[in-house]
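First up is the structure itself, then whatever we jot down about it.
Only a single protein chain was left out; the remaining protein chains are all shown in position.
When the chains are written out, they are named A and B in that same order, and each has its own residue count from 1.
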Amino acid sequence: MNAEPALLRLRGITKRFGDLVANGDISLDLRAGEVLALLGENGAGKSTLVSILFGHYIADSGVIEVDGRALPPGQPKAALAAGIGMVHQHFTLADNLSVLDNVMLGTEPLWQAFSRRRAARARLAESATRFGLKVDPDARVGDLSVGERQRVEILKALTRGARILILDEPTAVLTPQESQSLFGTLKRLVVQGMAIVFISHKLDEVLAVSDRVAVLRNGRLVAALPVAGADRAMLAEAMVGRAVPRVAREPTAVGVTRPAAPVCALRGAGLRGAGRRPTLADIDLEVHSGEIVAIAGVAGNGQRALADVLSGLIALDSGTLVIGGAALPARPRAWVEAGVARIPEDRQSTGAIGDMTIWENALLERYASRRFATWGWLRTERAREHARRIVERFDVRGGGALGLDAAARSLSGGNLQKLILGRALSGARYRDVAPTLIVAHQPTWGLDVGAVADLHRRLLEACAAGAGVLLISEDLDEILALADRIAVMSQGRLTAALARSQWTLAELGLAMAGQGLPGMAKSSKPGAETRHVA
Amino acid sequence: MLTETLDLLLGLPFWVAVLRIATPLILGTLGVLLCERAGVLNLGIEGIMVAGAFAGWLAVYQGSGLWTGVAAAALTGALFGLLHGWLTVTLALSQHVSGLGITLLATSLASYAYRVSFPKVESPPTVQPFSDMSAWLPLPVLNQQTPLTLLALLLVPTLAYMLYRTPLGLAVRMVGENPDAAEGQGLSVPALRIGAVMAGSALMGVAGAFLTLAAFNAFYFNMVNGRGWVCVALVVFASWRPGKALVGALLFGFFDALQLRLQQAGSGLFGVDVSYQFYLMLPYVMAIVALVVVARRAAYPQALMKPWRKGER
Partner (left out) sequence: MWLEPRAQIPAWMWLVAPALAIGFTLLVTSVLVAWAGAPVGRAYALLLEGGFGSRFAWTETLTRATPLILTGLAAAVAFRARLYNIGAEGQLYAGALAAVAVGGLHGGAGFGAPGWILFPLMIAAACAAGALLLLGPALLKSRLGVDEVVTTLLLNFIVLLLVSAMLDGPMKDPTGLGWPQSVAIADALQLDKLVPKSRVHSGLLAAVALALALAALLRHTTLGFEIRAVGANARAAEFAGMPVRAVVWKVALLSGALAGLSGALEVAGRAGYVTLDMSPGYGYSGIVIAMLAALNPIGVVVAAVFVAGMLVGADSMSRAVTVPTYIADVIVAVALIAVLVATMWTRWRVHWGRG
C-alpha cells in the first residue's frame, strides 16, 4: 500500500439539487501515482462529484484539500492552479479553432499584449512526446477524429501542469483498441507521478486499469477498496444495489435462414457529405421481421447519417433503400405512415419538444391522421386519450400535478425515453398494430440500469410481435446482449452482418477501428483474443 | 456615358467620398463583429448609433472638445452595451428581442433628450465638426478625411491583432465558439461576453458620433437611416474577419458614392430616366445581395445566439 500522504482529500462532500441528493457525505483520498476509479451507474453522482472537485459546482458542505491546502470552492481557476485537470465526457473544444489555440486558452494572463505561440507550441510538442500523445498543433479541431480530440483534451490538462487528472467516462467514445491505448497512456502518466481519477460504469475497464475503486450509488459512497483481489460480483452488486435481471436474448436464426422478404433492405447505399470522404459508402444491409440487427461502431463513423437515412430525414445519393417492399421518399411522415418506429439519438433535442406538453409530444407524429384531426381541426380529447394510454402502457412517470399538461422537459431522461418509445410503437388506428421496423439509435444512452432493462424488454416484446429491429449503438454490452446479427460501421462502410456467434471481441474491435472489413478472412494471429461472444 | 463614368472613377473627389461614407460602416461593422465573435448578436446598433450621434454632438455643443465628444459617444454606446449584455448574458433573454428593444430605447431616448434640450428650434443647431487632416498628412484622399477616419482605419489591424494574437482575443473567440471550453480553463464567460459587447457597442457609438461630428455638423432625426442594419449584414459578408469588414465597408461606400454621383449627374441609368429613389435603394439592395452571395459559406461562430447557462453541460 502506498505510504505517501494523500495528494487529494475529499471530506464530507454533500450536494443537493432541490430534493435530490446528488452527493451525500462523500469522503475519499487519492495519492500520487495512483489510479482511483469512480464506479457507479448513470445518475449515481460521479459526474457531480468531479464537477464539484473541478469547481463547476459548489458543494453544500464538505472540504477539498490538495496537498494539505484547502481548495476554494466553485472556481475552476483555483482547481487548475492547484494542479487539477479534467477531461470532460463531452469535449470542451472549439471546432473552428486549431489544436494549439484550444490548448493555449487560458494559459496566459488576459492582459498580456501578445501570445507567446512559439513557446506554447514547444511546450505542446514536449508534452506530446513525453506522454506519447501525437497531435498536429495546427489542425482544425473540427476535422479531427474522436480519439484525436480526446488526446487534445488530455494535452490541455497536461500542458497546464496537472498533477491530478480526472477522466469522465473516457472510453465511451473509443474502440476497444483505442481504449487499450488510453490505458497505456494512463499507466505512463502514473509512472511519472500523476494521480488519476477514472470515472466509469464499466466494471471490466475499472478492474483492468485502476489501483483502487470507489463505488457510488444514489449519491453515496458504498464501497472503497483496492482492486487487487476485489470480488467482481460484490462490486457489481454494490454498484447496482439489487439484483436486476439483465435482459439477454437467445439469438434467433431468422436472419440466417431468411424466410421472407426483408422489412428493410439497403443495397449499395451511399451518401456524399461535405468532406472528401463520403459519409456513407456502399452499404448493404437487411433486416427481417422478428430479428434484431445491431450496428456497432465508435461515434463519428457515419452512424448518425445512417440513422437519418433510416428515419426518413435524408435521401441517399446512390443505391436503393426499400422498406416493406416499397421505396419511401425522404419525408419522415411517409416513414411514420409506413409503420417505421424511430427512436432518435438525442431525446431532448430531436425526440421531444421540451416546451410542449406531454400529450402534445405524444401526438407529434400522428397529429395529421384522420383520427386526431378533422379538416385541420384538432380533436384534442382523442389526442389526450391516446396520450393517456401511452403513459399508462409504457409507465411514463412524471408531470406532477399537471399530469399530461406538464411540459415534456420536466420528465426525467428515462421517462422521456419511455414516452418517445411509446409514441413510436403506438399506431394511429384504434387497434395499435406493431410497427414493421424499429430504428433505435442509442436508445439507452444516459439511462440508469432499471430504465435500460425496461427498454430492452419492450424492444424484445415488439420484436416477438413481428417487428424487425435495427439497433445502432456504441455500447457493445447492449449489442452483445440483444443482437441476432451484428455489423460494424467504420468510416462510412459497413461490414457484413454476421450472426453474433461468429464474432470474437477482438474482431469486433478491429472492425470498429477500420480493419476487418468484409472479405477479410479470420486470421489466427498468435496471442489474439479468441474469447467468443455469447 | 462610359467616359463620364471613367472620369468620375479616376477623379480624387469620388474616392474621398467613398472613404467618408465608409467610415461609420467600418466602425459599426467592427463593433458588431466584436459582439458576434463573443457569441452575442447585437441588434441594438441602429439605436446605439443614434444615441452616440446625439451624445457626441451634445457634448460638443455644450462646450467640450471634439475628442471628448467622441469619448462621450463611446461611453453612451458602452452603457447600452452593458444593458444588452445584462439582458442577454446574465438573464439569457432572446438576443433578437433584447437588441430590438435597445434600438427602440436608445432611439426614443435620444429623440426625447434632443427635444427636451431644444424645444423650440426649427433647424438643428450646429457645431464645429472635425476638420480634415490636410494640414499635417501628405497622403492623397486620406488627407481630406477627418481624424476619425484615420482612427477607423487603424482600428482594423488593431482589432485583428487583438483577436488573433493576444490571449484576450483568443478568450473572446473561444466564448463565441464553445463557452464551456472557456469556463473549463478558468475564464469567466459572462465577463468576457459582456465586456466584448460593451466594447463593440462603444465602437457603434463612435460610428454614430462620426455622423454628427465629422460627416455633418448637427443632429438630425433619421440620421442613421438603416446604416446600422447594413453593418449587421456586412459582418456576415466579412466572415467575421476585420480585414474583410474593411473591404465590405469600402465596397458599400463605393456603391453609395456611385449612386450619389449618378443622381447628381442626372444622366440616368444607361440612358433610362430613373427616379432618384431607385438610386437611393441601391445600397440596401447591395447589402442584401452581399448576404446572399456569402450565405452558403458563412462560418458562424458556433455559439452565436446560443444562451449559456453555467452548470448546464
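By our rule, a contact is a pair of C-beta atoms (placed from the backbone, for glycine too) under 8 Å apart; a residue touches a chain by one contact, two chains touch by 3 or more.
Quick caveat, the model's predicted, so the values are computed rather than measured.
Participant: For the full complex, which residue in A:L105, A:L158 or A:A352 touches the chain that was left out?
Facilitator: A:A352
Participant: In the full complex, which of B:V175, B:A233 or B:A303 touches the chain missing from this view?
Facilitator: B:A233
Participant: Just checking the interface: what residues of chain A touch the absent partner chain?
Facilitator: Against the left-out chain, chain A lists 18, 56-58, 74-75, 311-313, 331-333, 335-336, 342, 344, 349-356, 360, 363-365, 367-368, 373, 376-378, 380, 400-401, 410.
Participant: Going by the touch rule given at the top, which residues of chain B touch the chain that is not shown?
Facilitator: Considering the whole complex, chain B reaches the absent chain at 43, 83, 87, 90-93, 96-98, 100-101, 104-105, 107-109, 111-112, 115-116, 119, 225-226, 229-230, 232-233, 236, 275, 277-278, 280-281, 284-285, 287-288, 291-292, 295-296, 298, 309-311.
We adopt the following convention: only the chains that are shown with their structure count from here on.
Participant: Quick one: which bits of chain B touch chain A in the complex? Just the residue numbers, please.
Facilitator: Per the touch definition, chain B meets chain A at residues 165-168, 170-171, 173-174, 177-178, 180-187, 299, 301-302, 310-311, 313.
Participant: Which positions of chain A touch chain B when the two form their complex?
Facilitator: Touch list, chain A to chain B: 51, 54, 56-57, 75-77, 79-81, 86, 88, 90, 92-97, 101-102, 104-115, 156.
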